[in-house]
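On to subunit A.
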Amino acid sequence: MELQETLEEGYVEILDHLRKRSLWMLHYCTACGAVELPPTITSRFDAERFGIAPFVTSRQSDILLVTGYINIKTLKRLVTVYEQMLPPKYVIGFGSCTINGGIYWDSYAVVKRLDLYLPVDVYIAGCMPTPMAVLEGFRTLMKLIDEGKANGWRKYIENYDYYKANQRKVLKW
Partner candidate 1 sequence: MVNLANPTLLVVIPLFFAFLSIIISPFLKKLIKFVPLIVSALNLVVIYFIGVKVLYGSIVLGTTAGLNPPYVIILAVDKLNFIIVLMVNVLGFLISFYNIFYMKEEPTDKFHILFTLLIMASSWISITGDLFNVFVAFEVLSLSSFGLVGYMRSKDSIEAGFKYVVQGILAGSLLLIGVVLIYAQTGTLNMAHIATKLDYVGSLEKLVPYVLIFFGLAVEGALFPLNSWLPDAHPAAPSGISAMLSGIVTTTAIYAIIRVTVTVFNYSAFIPYLFIIALLTLFFGEIAAFFQKDLKRMLAYSTIGQTGLFVLAFSVGTQASISASVAQMVNHSFSKAVLFLVAGIMIEAQGSRNIDDLKGFGRVNILTSILFVFAALSLIGVPPFFGFFTKLAILQTLLDFPGFLGYLSFALVLFAAIIEGVYFYRVFKILFEKSDKNFQAENPWLVISPFILVLILVILSSRPMSVLNFTNDIANQLIQRTIYLTSVLGGLK
Partner candidate 2 sequence: MNFSLLMILLTPIFGGLLAYAGSALHKAVRNIFFLIFLILPFFELYQYANKTIDNFYYLTVLGQSLSLGINALSFMLSLLFSLIFLLAYIFLLFEFDKSEDSDLAILEFSFLEGAVFGVLFARDILSFFIFFEIIALIIFFLIGKGYEESHNAQLKYITWALIGANSMLAAVVFLFFKAGSFGYAEISGYLSTAPTPIVLITFVLFVIGFLIEASIMPLHVWAPITYAEAPDSVSVLLSSVVKKVGLYLFTIFVFSIFGLNLFSKIMPRVFEAPLIMYVLQWIGALTIIIGTFVAIVQEDAKKILAWSSIAQSGYILLGLSLGTPLGVAGGLLHIVNHSIFKGILFFVVGGVIYRTGTKNLSELGGLIKKMPISFISMLLAIIATAGIPPLNGFVSKYLIYEALIQNKEPLLLTIALLGGTGSFMYVYRLIHSIFLGQLPKKYEGVKEVPILMQVPMLVLSLLALLFGVLPGIPMYFVSKAEAFLGFDPIKYTLTGFPEQPGLHALNVPIISAALMGGFVVAALIFYLLPKTRSVHQLDNYYAGEILTEDVKYNYSFGFYSFFDDIIKPFNEWSIDRIYENFVGFVKTVGDYIRRIYTGNLETYVSLGIIILTIFSLIYIIGGVLW
């Protein structure tokens, strides 16, 4: 019994170790932060060397990169997309707007705290975060995955009612 658990754990650990080397991010640019992505993935900073590449559809991707402020209309799509993604899946809050609303702190149309609605694994602070910061964020996420701590998607399932309630409050579903 113990052996099997150990084996399974080891298996998961190996998988996590490999998995962190291949992270596909959803090319879903919600806001101005997306402007920092091209330098991140092209010649200078080359995210691909970590196995991070932009991908197109929600089904294929592992990382939901929320690049900046989320207004209410976008949130609806964002939630749909997140739910379409296949676990394990990770959310990166990108820029101050996802943390506290940033410069839109007093806007009626903008959702201020992303982690009320989606389980964010890593925040990258800054307005904008530089490509170095973005890469650092990715590295952090990779480390978390390796350690088995990037469990946002589990949290979302476990606290589904909580997230739904929060989403409903804003979206009036």
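Quick note on selection: all candidates are chains of the complex that A comes from, given by their letters.
Structural remarks
The rule is short, and it goes like this: a residue touches a chain if its C-beta (ideal position, glycine included) is under 8 Å from a C-beta of that chain, and two chains touch if they have at least 3 such contacts; residues count from 1.
Predicted model only: the values in this text are computed from it and were never measured.
Chain contacts in this complex place subunit A in touch with candidate 2, from the set 1 or 2.
Contact residues on subunit A toward candidate 2 in their complex (touch as defined above): 28, 57-59, 76-78, 80-81, 84.
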